[in-house]
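What follows is a single structure, written as C-alpha cells, with notes after it.
All protein chains but one are shown at their positions in the complex.
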Amino acid sequence: MKIKPIGERILVKIQEGEEKTASGIIIPQTAQEKTQEGIVIAVGDDESIKVKVNDRIMYDKYAGTALKIDGVEHLILKMTDILAIIE
Amino acid sequence: MKIKPIGERILVKIQEGEEKTASGIIIPQTAQEKTQEGIVIAVGDDESIKVKVNDRIMYDKYAGTALKIDGVEHLILKMTDILAIIE
Amino acid sequence: MKIKPIGERILVKIQEGEEKTASGIIIPQTAQEKTQEGIVIAVGDDESIKVKVNDRIMYDKYAGTALKIDGVEHLILKMTDILAIIE
Amino acid sequence: MKIKPIGERILVKIQEGEEKTASGIIIPQTAQEKTQEGIVIAVGDDESIKVKVNDRIMYDKYAGTALKIDGVEHLILKMTDILAIIE
Amino acid sequence: MKIKPIGERILVKIQEGEEKTASGIIIPQTAQEKTQEGIVIAVGDDESIKVKVNDRIMYDKYAGTALKIDGVEHLILKMTDILAIIE
Amino acid sequence: MKIKPIGERILVKIQEGEEKTASGIIIPQTAQEKTQEGIVIAVGDDESIKVKVNDRIMYDKYAGTALKIDGVEHLILKMTDILAIIE
Partner (left out) sequence: MKIKPIGERILVKIQEGEEKTASGIIIPQTAQEKTQEGIVIAVGDDESIKVKVNDRIMYDKYAGTALKIDGVEHLILKMTDILAIIE
C-alpha cells in the first residue's frame, strides 16, 4: 500500500523529541513556537515541488492535515507550508 | 440514471469503518481528525482532474457537498479537496 | 415574455418532492443537506456555460437568487453553483 | 443634464408595484426576496456591458448605489449585478 | 503650489448644498444616501483615468481620503470610486 | 550609513506643524483626518516607483511602518500608499 500525494502536496513523517536536538536546531517549546521538523515520505508531481523523498524539512506547525500510517503520525502538507530544508 | 460531475468536480462514495483498517491507514478518531477515504465514482472533464474512476482517495473531511444515491452516502468534491491517491 | 440570463448565469426551475425519488437520488432531508435538483430553463451566452435547456442538474442548495414565474419557484444560478448533470 | 455611467456601470430606473405584475414575474414579497426589476437609462462604455438603454432587467436587490433624479428613484449598478434581461 | 495625484488617483472638490439642486439630481438626505457630487481638480496619469479637469462627477460617499486646500474640502479618490459623469 | 528601501518601498521623512501651513494645504486636525505630508528620502528600484528623492508627497496617514533615524521620525511606505505629489 502506497500514498501518492496529489499535485503540490507532500506526505511527511513528523519528527519529535530527541531527533530535533540531534540536528542542532531547538524549536522553542513555548506558546510562540511555530515550526516543526519532518521527513519527506512521498511527493506530488506538481512542478512547484522542490523537496524530495528523505529530505529533512521544517514546516509551519499549524499547516497540513493529520493522518496515522501503521500508528505513526504523518501530515499531508502543501509545498507552500514548507519553510526550509535541513542539510 | 448517471451523475456527471461538472468541470473540476468529482463524485465519491464515502468509505468508512473496516475498509480503512484494510488499507493500513488509520484516520485518527478524534476531534482533530481531518482526512477521510473514498472511491471515485465519476469525474468532470476539466484538465485539472488527476484521478480516475475506482481510484481510492483521501480527501479533506470537511470538503464537498453530501448526497445519497440508493441510500448510500456520496460526496461531490472539487479536485483541490483531494489530498492523495491510495494505491 | 422571456428571461435571458446574463453571461455565466442560468435560469433553473426548482424540482422538489416525488421527482427526486424518480431519479433514484435521495437528497438527505436533514440539517446537513446541501444539494438540490432543478431543470435548466434558459442559459447565458458565456463560454463557461456547460449545461443546456432541459438538462436536469444538481446545485448547491444555498446558491442563487430566487424568483417566481407564474407562481412557480425558479432560481438564477451561476455556472459555478452547478455540481453535476443527472442523465 | 445627463448622467454618463463610468466603465462597467449602468444607470437604472427602479420598477416597482404593478409593473412587475405586468411582466408576469412576481418577485416574492418576503424576507428572502432578492431580485428586483428596472429599466436601463444609461450605460458605461466598458466592453463587458451587455445591456442597452430601455432594456428591462433583473438585478440583485442589495446591489448598487441609490440616487434620485427629479424625485424618481434610480440606481447605479455594475454589469455584474445584473442577473437577466426580461424580453 | 499644485497637487498632482498619483496613478489612478483623482483630486476632487466636494460640491454640497444648492449646487446639487442646480444639477437636478437630489441625493437622498437619509441614512441610506450613498453618492455625492464633486468637481475634478487634477488627475493622475494612469491609463484607467476616464475623467478630466472640470468634469462634474458622482462618487461613492464613503470613498477617498479627505484634505482641505485653503480651507475648502477636497478628496483624493481612485478612478474606481467614480460612478458617473454629470453632463 | 544608508537605508535602501526594497522594491516598491519608499523611505519618507514625516513633515509636521508649520511646514504644512507653508504648502497652503491644511490637513484637518480632527478624528477624520487621513492624509499627511512627507519628504522622500530614498526609493526602491521597482518600476512602479513614480516619486523621486526630495519630492514632497501626501500619503495615507495610517500606512507604513515607523522608525527613527538620528532621533527623527521616518516611515517606510509602499508606492500604493502615496496619494499625490505636492509641487
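Letters A, B, C, D, E and F name the chains as they come in the text, with residue numbers starting at 1 for each one.
Simple rule for what comes next: contacts are C-beta pairs under 8 Å (C-beta built on N, C-alpha and C of every residue); 3 or more make two chains touch, one makes a residue touch a chain.
Owing to the predicted nature of the structure, the values given are computational and were not obtained by experimental measurement.
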Q) Hey, which subunit F residues sit against the chain that's not shown? A) 1-7, 9, 11, 65-71, 76
Q: Name, in rising order, the residues on subunit A that touch the hidden chain in the full complex.
A: 23-28, 32-35, 50-51, 58, 60, 79, 82-87
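FYI, only the chains that are shown with their structure count from here on.
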Q) If you take the chains that touch subunit C and keep only those that also touch subunit F, what is left? A) none
Q) With chain centres defined as C-alpha means, what is the inter-centre distance between subunit E and subunit F in Å? A) 24
Q | Whole-Å gap between the CA centroids of subunit A and subunit C | A | 43
Q: Any chance you could list the residues of subunit B touching two or more other chains?
A: none
Q. In graph terms, with chains as vertices and touches as edges, which category applies: line, ring, star, complete, or other?
A. line
